[in-house]
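For this view, one protein chain was removed and the others were kept in their places.
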Amino acid sequence: MSPQYYLGALLLMCGALAYLQEGPSSLSVYALRLGPGEEIVTSLFKFVEEKKLKAPFVITCVGSVTKATLRLANSDALNTNEIIYLNERLEVVSLVGTLNEHAHLHISLADKDGKTIGGHALGDLEVFTTAEIVIGEASTLQFTREMDNHTGFPELVIRPRSEDAIST
Amino acid sequence: MSPQYYLGALLLMCGALAYLQEGPSSLSVYALRLGPGEEIVTSLFKFVEEKKLKAPFVITCVGSVTKATLRLANSDALNTNEIIYLNERLEVVSLVGTLNEHAHLHISLADKDGKTIGGHALGDLEVFTTAEIVIGEASTLQFTREMDNHTGFPELVIRPRSEDAIST
Partner (left out) sequence: MSPQYYLGALLLMCGALAYLQEGPSSLSVYALRLGPGEEIVTSLFKFVEEKKLKAPFVITCVGSVTKATLRLANSDALNTNEIIYLNERLEVVSLVGTLNEHAHLHISLADKDGKTIGGHALGDLEVFTTAEIVIGEASTLQFTREMDNHTGFPELVIRPRSEDAIST
């Protein structure tokens, strides 16, 4: 094959890699507190939408909930029914993930005996007393989701913001 | 009721919301390492006080402890006795929360079998070998705690710093 072919393939690979990692970016942070009865996942979606965040992620979250719906580890694109519905007081001991459209959040929760349970946060995370959350926004990046045929899920794509996007 | 009444109520609500979320803020970070025998919660309090941090929170913490006192999920303002005292080597696998006065920290710890236990970090987190901690400080925010009659606890209040506060 011609040198042009290899050069083309190389450029294509570099382009693909560019979607998978980006930086450095400066960072802005937002802090919010949710009160009794508010739902964490919905509230975060709403917050991100209102503030028009383009590359948001969770830095820390401390709080307590009275309910939670988690998708468990054996789920995949063809088996989405591995779900647990919790209905008890739980302490949020970790919340990790990215917050753009189709946010991807995992959580671990500790129960009345300190036992922890974790998985993909689907919703129903109703606050018991409080949820204190700090969100980071990578100022020069743009997160989107695009279907990945290898996984069957829309997966995170990371790009630098266009000049126009940064100025807005 | 008069239009003035509704306008007043609306402004009051907007004011209340402003206490619950703030940003964007720029961020400074601090890194510290605690050694054998140091206590994590006390050390973080002392650090925040010494550096006069006004909106501090945990970004990451990795380390090990020989003890821990945790308040469990069924505790509330009227039932503060749900506490567990651990006395064994444990790996810190998450530490989340805010660090201003009456800091609010949740932790999860893994034991010799990898089993994790979590809750509200009350103290006694004596370092076994090390604790490496990165703290974020939202440069233009001010965290305080004010009694929330709905929960019976002093809860996080988030405000922009006054110009004076920023310049100090």
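So that you can tell them apart, the chains are marked A and B in the order they are listed, and the count of residues begins at 1 in each.
Please note the rule applied: a residue touches a chain if its C-beta (ideal position, glycine included) is under 8 Å from a C-beta of that chain, and two chains touch if they have at least 3 such contacts.
Quantities reported herein were computed from a predicted structural model and do not represent experimental measurements.
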| item | value |
| --- | --- |
| Hidden-chain contact residue, picked from the options A:Ala31, A:Leu53 or A:Leu105 | A:Leu105 |
| Positions on chain B where the hidden chain makes contact | 27-36, 47, 51, 59-64, 88-95, 108-116, 129-130, 132, 134-137 |
| Where the missing chain touches chain A, by residue | 20-27, 55, 57-59, 70, 72-74, 76, 82, 84, 93-94, 96-98, 104-108, 116-120, 136, 138, 141, 143, 148, 150-151, 153, 155-158 |
